[in-house]
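Here the complex is missing a single protein chain, while all its other protein chains stay put.
Going by the order they are written in, the chains are A and B; count residues from 1 in each one.
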Amino acid sequence: MTAPAVAPARGWRVLAERLPPLSIIGPFVALFIACVFFSFESDRFLTGQNFSLIAQQVMVVGVVAIGQTFVILTGGIDLACGMVMALGSIVMAKLAVELGVSPHAAIACGLLVTVFFGWLNGVLVTFVRLPPFIVTLGTLNIAFAITQIYSKAQTISDLPDPLLFFGETFQIGSTAVTYGTVLMLFLYLMFWLVLRETAVGKHIYAVGNNSEAARLMGISTRRVLIGVYTLAGLLYGIASLLAVARTGVGDPQAGQTDNLDSITAVVLGGTSLFGGRGMIMGSLVGALIVGVFRNGLTLMGVASVYQILITGILVILAVATDRITRRGA
Amino acid sequence: MKEQTIRSGRRLLTILLLACTSTAAYADDVVIGLITKTDTNPFFVKMKEGATQEAKAKGAKLMTAAGKIDGDNASQVTAIENMVTAGAKAILITPSDTKAIVRSIKKARDAGVMVIALDTPTDPQDATDALFATDNLKAGILIGQYAKAAMAGKPAKIATLDLAPGITVGKLRHDGFLQGFGIKEGDASIVCSQDTQGDQAKGQTAMENCLQKAPDINVVYTINEPAAAGAYQALKAAGKQKGVLIVSVDGGCAGVKNVKAGVIAATSQQYPLKMASMGVAAGVEFAKTGKKTSGYTDTGVTLISDKKVTGVDSKDTKFGLDACWGTK
Partner (left out) sequence: MLQARGLVKRYGQVTALDGSDFDLLRGEILAVIGDNGAGKSTLIKALSGAIMPDEGEILLDGAPVKLRGPIDARRHGIETVYQDLAVAPAMSIAENLFLGRELRRPGILGSVFRVLDKKKMLAQTIAFMADLQIGIRSMKQAVETLSGGQRQGVAVARSAAFARHVVILDEPTAALGVKESNMVLELIRRVRDRGLPVILISHNMPHVFEIADRIHIQRLGKRAAVVNPRDIKMSDAVAIMTGALPSPAAT
């Protein structure tokens, strides 16, 4: 490598290198274009209140998607997230309403349960060495069954106020914003910083990108993986509290599509399903894209089935874009 | 050595299994099978209750099975096969996948077993010997008529919160509502139609978005009571819950409680217990006399509401709570 003849970089090449890659800008651009489109199609779209509404609608899946992003970054996947979340909300609701436990203690118990499931997933993946797909498929069923049995498949209502706190709103100007939305944004910001600015964040990327290399460099892949799955469990617990606050009930049938919805958000956000690449803000954007389309198409009077069609097309575009830009590397 | 142990182990297992499954035949009881979509939905729990009661009363043996989730066809296929092998004379089934299960049902019928669909017709409907179900169209008509009468001539702005594309139950209830209300699909008074998959949180989101589109919605048709609860939550958040009429279908205990609480104005109650007990009775009759039941039998639907309106018959929530399914 003695004084190699490095070709003088052409102008656009330099610019392309300075700009973040397509997989990072793509989701933001898509979200922006969608918003512009819908604001033309309906004059009720571009209001503060409508955006606050969309944020509320995505906040549960949005928080679940944080956990899912972490898991996917390590090269895994979590199919159990929705069911674990439902279990968490049933535990919180049942303890608080039927067993008269103090609401804050009930919340803590719900979180403990979801954290346990997360930790269980992590242990099964690292020590028993089962593929995450299979492990979480198993815990999905276990969590679902426990939820149904424990709740007798009945919705629990009349929840005490602390459980409903995150559904309450405060005013920013003339717009009502829910505390849950603020919590979601705060969590995204916090974990964005963790992934970007700490060694643990780098280790998570390394484990997903080349776990053997990470291991050889002295990173304990076991600790990273168990940590990630356990953290995901905690996030599902927070999501269950948000779900309870938003709907006002503990619903044992909730969260059934959350696994696919969160994976959709993660993929739309530019994170690679193979692990090691992606950013957490993308998942927020991904969740918002789905919410914006759902809201916008309803305002336009378009039938629900087209929302599903469009989501499918967007997912394929997102994955294809990721692969195409990767091939250039 | 090891191979021999495995082989004898397998033989022992087979003998045990045969012994278990053939006790049914040896006991000279009539065996009726009940296969529900899931084990946990209170609707099917009630069905199982009705079937068990009737089987006990008639001295028949009831075998039950269920899928893991709504849509789990494979488990139901296995269940049909097992029940036929076990000598069931009749099988009652709420099909999770109305098309895919037809093949297995045909095999069972070819083997001389009478198959009756409960609650949900197969596609095509005559793939089963008979159907005992709610007239979902009538269920929709009743609440449509109720809503029309309750509006008392005020101009209606209607939102329909539906199930999902392609599912007959959802379509029948929706069409029935429109028919009962006296309007056709595409009428100007329908300002919003969104799918909810019968899920409460999705119902809430759908209602929120519909309200964004048309803040003056005053009538909401919902596919089932969880969706109605979600719609109410959205209306409450917007401060509109007093001026909007919500109607629904199902008649589960939680739903009837909501009617009592004023959340839902009226709901069409259906009777899973009746479906199952009638099914068991028909099965026993077939086993004893060889006479098959055929065609569609309406298991009844009752409009439940605490506010009577002219032109539509309804019963109050006390009746509803007595007859409801789920945890009282």
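Please note the rule applied: a contact is a pair of C-beta atoms (placed from the backbone, for glycine too) under 8 Å apart; a residue touches a chain by one contact, two chains touch by 3 or more.
Owing to the predicted nature of the structure, the values given are computational and were not obtained by experimental measurement.
Considering the whole complex, the hidden chain is in touch with A. Of A:Leu31, A:Val97, A:Leu140 or A:Ala206, it is A:Ala206 that touches the chain left out of the display. In the full complex, subunit A contacts the hidden chain through residues 1-4, 6, 9, 17, 197-200, 202-203, 205-206, 209-210, 212-214, 216-219, 276-277, 329.
In this section, only the chains that are shown with their structure count from here on.
Subunit A and subunit B have Cα centroids separated by 33 Å.
Of all residues in subunit B, only 39-42, 45, 68-69, 162, 164-165, 192-195, 197, 199-201, 204-206, 208-210, 212-213, 226, 229-230, 233, 254, 326-327 touch subunit A in the complex they form. The residues of subunit A lying in touch with subunit B in their complex are 42, 44, 50, 53, 56-57, 60, 141, 144, 148-149, 152-155, 243, 246-249, 251-254, 256-257, 294-295, 298-299, 301, 303-305.
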